[in-house]
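For this view, one protein chain was removed and the others were kept in their places.
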Amino acid sequence: MKKKIGLSALLIVMSLLSSCGGGNQTSTSGDDLESLGYQYLDTSAPIVATKNTVSYRILSSKNALAENYNDMLIFKNLYDSTNVNVNWDNISESAYAARKNLIMSDKANYPDAIYHAGFSDKEIIQYSTKKVILPIDKYLDNMPNFKAILERRPDIRRILESPDGHIYSLPRVEEMGLLAYPNLLFLNKVWVKDLINSGDIDFLTEEDLKDGLSLSLTDFEKILTLFKTKDMNKNGRNDEIPLSFVFQNWQGNQSDLYAAFGVPENTDHRTIINEKVVFTAVDDKFKEATNYYANWVTKGLIDKEVFSQSQDAFLAKGKASDQRLGSFYWWESETVVKNPEDYICLDPLIGLNGEQYVGVANNPEISKGNFVIFSKTKNPEILLTYIDRFYDPVISAQINYGPIGIVYEEELDDKGMLVQKPIPEGLTADEFRLKNAPLGLIYLSYNEWETVVHMEPRAKLRIERLDQFVKPYVYPGAKPIPPVSYTLAEINKLATIELNLYDYVNQNLTNWLLQGGVSDSAWNNYKAQLNNIGLNEALSIYQAAYDRYKAD
Amino acid sequence: MAFRKNKQKTALRDTKGDKIFYIVNAFIMILLAIIVIYPMYFILIASISDPDAIFNGEVYLLPVNITFKGYERLFSDRLFWIGYRNTIIYVVVGTTLNILMTIPTGWALSRKELPGRKYIMWFFIITLFFGGGLIPFYLLVSKLGMVDSPLALIIPSALSVWNAFMTKAYYESNIPQELLEAAEIDGANEFKTFLSIIIPISKPIIAVMILFYAVGHWNSYFNALIFISSEEYYPLQLVLKDILIATEVIGGPAGDAATIIEQNKIANQIKYSSIIVSSLPIILLYPVIQKFFNKGILVGSFK
Partner (left out) sequence: MEQGLIEYNPKKKKNRFLRHYQLFLLIVPALIFVFIFNYLPMYGIVIAFQDFSPVDDILSPNANWIGFANFTRFFNDYRFATLFKNTFLLCIYGFLVGFPLPIIVALLLNSLKSKKMSERLQTIFYAPHFISLVVLVGMLYLFFGEYGLVNNLLTYLNLNKYSFFLEPDAFRPLYILSSNWQDFGWSSIIYLAALSGVDPQLHEAAIMDGASRLKRILHIDLPAIFPTISVLLILSIGNLMSVGYEKVILMQTTANSSVSEIIATYVYKIGFVGSGEYGYATAIGLFNSVINVVLLIIANILARKFSNNSLW
């Protein structure tokens, strides 16, 4: 036993020493493509002539509900139609998050590619400059579907391109037009009706209480104050919550309250206005808004718990035996309250100077870094041709929702679109989907929702609401910041600034809102400190990257 | 036994001050026990209550809307039982190896005669403070061929230096020098002394170490998270983590509202019920271990 350990210790030392010098990735030449019968032009024919000739190992995290990818029907079908064998190396999502860097450091054991890679800009640049991952654009001809997408959509190409002009990762595109507008404001109409009937409110009539009601901040404040002071749910306790949301959450957050003051706010505190990257949290109107809402917090109109509650706690509130929620910001009302029919969806609040705006969030619908292929992979063109099939619209739909035969009927409907089968008993819609669909690399643009696959009812409802109550009010010239590419120098610079910057802003913002507001001198100190931390440098980097993105 | 007798004898002679002391002491301890028990009891009732009622502050003394969905979800999972089995194996095998490593180490360190003792101590102490980080450690385990092998959960945690120091401290305070001198005069060598004299009177520290290591193995999940890919080797903690994630909502636009609400509720119940199912067996280990504490009294009789 002891001897064995001693011996292996010696071996380790030796292997460590030997590994230090090496590390150069030599690209190994694979088999002769012609002899394999490789073809890529016909996107429905096999890619190689026979099965069992080529095989790849792809590492992928998988959702805890999903079947092992090797057993998934969609991948079995892909094997049958392409003859390319893929051994999926599945690990759980939490394991992948913990292991990503370890996997990258273990050069001797690289897989051929990583699916659901989740690579950041920094990772893509670092690994591409070290030539660990392959420039995919060199094989664009081998990827007819993807090539056609890039030709149709130069904006996607610009997002994918690294500063050196190459594409190192493949995207996921799911465009429904939902993510940029993550807040809807809901109001308890039953309570307001009671207030109208009791004569406490004279600026509204019962007929006004329907979706699309526009309220001024002062009127809204009156309503909230009445919610606070009256026993609206008639349980004898002062437990009403006039306004709730989750502070700085990706949806259902405080942003639109700021927009009423003419600040196109989002949780990043940065947005594009007329092609300029703007930092919202230094605007004097931002200060005004903060002071205004700090007063609401002090008066108990905004529930203090918005600053500490989890999503779970928020979602539970609306389901208490006595309804406590007067109004709230969220993605939708159906998951929040047990009686959604009692709530109406408001237009954005009208500010003190008559502004009626919403900001836009920077949540991207096109994400990069989802798939990378290693430089050492043999015959990368075959694997890329295989992966290219994922971008076929019908396959994309199956990757995203589940395969034909399980989730979708074999027959299309009269519009030529996929028809969803009934969900088997004992399974919920999410379980059914996640069990059978790997998700990941897809291309479902606005067009595909008209021609290939129907949106889910919940998404459709949201789009209807957004079209009526949100999109018409977007701040003039405001756009989300697209997922632009940064150079390594820019990334390194941003790394030294961003964490401190955003922590500083959010910490101050929270304190001001909780402690009654911000004085002018504190505001000026704050702005000075932001510049010390490097706000202007960060802004010029954002701007430069955005300008490059536009110029291409 | 000898201890009990003593207690009974002395009981008759308690002074008034002592009586007050015993009463006050018992009172404080019971108060402390209530403070400890209540939140534990809360977990128990929370595991069978409606999560919304918990968040809304309706559950404090009795469960509300009793439901066993959290437990049902756990027990119906194939991996749950595999995880249970695996964890028991890791605890038994791992702890055995730990004890074989730790007790001799602690004993040797406690002896001033150990050659190079000071340097050896430093050799160990440094590791308490400095490490190479995760990447070199992973590469080492990978080179040893233990990635996705159960060995990765046993070999790299074969010794805790901290526990070895605890053992050392125990021996330093509990083994009388006279005992060793007697052994030396008897002509016993170190191995013999260790095996036939020290081990038999080490029951309390061995028991404590078994407890410390077993609990460590029972609770550990990080090494499994980074080294184990095959579900067949998952320990219980990792299985529970996965089950919990599986039931948590994916915040995307898909799915219907009722599903999301329902899954959210089960996820919250699993949080509590998984504590009950995963900690009950290891809590029951303590009363067993405790029995060995009393055996240490033997040491005194050697004097």
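Just so it is clear, A and B label the chains in written order, and each chain counts residues from 1 on its own.
Keep in mind that, in the parts below, contacts are C-beta pairs under 8 Å (C-beta built on N, C-alpha and C of every residue); 3 or more make two chains touch, one makes a residue touch a chain.
A quick note: this is a predicted structure, and the numbers were derived from the prediction, not measured.
**Student:** Check each of A:L33, A:A313 or A:V394 against the chain that is not shown and name the one that touches it.
**Tutor:** A:A313
**Student:** Would you mind spotting which of A:S55, A:Q468, A:N511 or A:N536 touches the chain that isn't drawn?
**Tutor:** Touches the omitted chain: A:N511.
**Student:** List the residues of subunit B that touch the chain left out of this view.
**Tutor:** So the residues of subunit B touching the missing chain come out as 2-4, 6-7, 10-11, 13, 15, 17-18, 21-22, 25-26, 28-30, 32-33, 35-37, 39-40, 42-43, 54-57, 60, 100-102, 104-105, 107-109, 111, 113-118, 120-125, 127-133, 135-137, 139-140, 156, 158-159, 161-162, 164-166, 168-170, 172-174, 184-187, 189-191, 194, 204-205, 207-208, 211, 215, 219, 271-272, 275, 278-279, 282-283, 286-287, 290, 293-297, 299-301, 303.
**Student:** Considering the whole complex rather than only what is displayed, give the residues of subunit A touching the chain that is not shown.
**Tutor:** Those residues of subunit A that touch the unshown chain are 1-2, 5-6, 8-9, 12-13, 16, 19-23, 101-102, 104-105, 107, 120, 122-123, 126-127, 130, 132, 238-239, 247-248, 303-305, 307-310, 313, 491-492, 494-496, 498-500, 503, 506-507, 509-511, 514, 529, 532-533.
Operating definition for what follows: only the chains that are shown with their structure count from here on.
**Student:** Starting from the mean Cα coordinates of subunit A and subunit B, work out the distance between those two points in Å.
**Tutor:** About 40 Å, centre to centre.
**Student:** Quick check: in the complex, which residue numbers of subunit A touch subunit B?
**Tutor:** Residue positions touching the partner: 8, 12, 15-16, 63-65, 89-95, 98-99, 101-102, 105-106, 108-109, 176, 178, 250-251, 311-313, 315-317, 319-321, 331-332, 334-335, 340, 428-430, 433-434, 456-459, 462.
**Student:** Residue numbers of subunit B touching subunit A in their complex, please.
**Tutor:** 51-56, 58, 134-135, 138-140, 142-144, 147, 222, 225-226, 229, 241-243, 245-246, 249-251, 253-257, 259-264, 268
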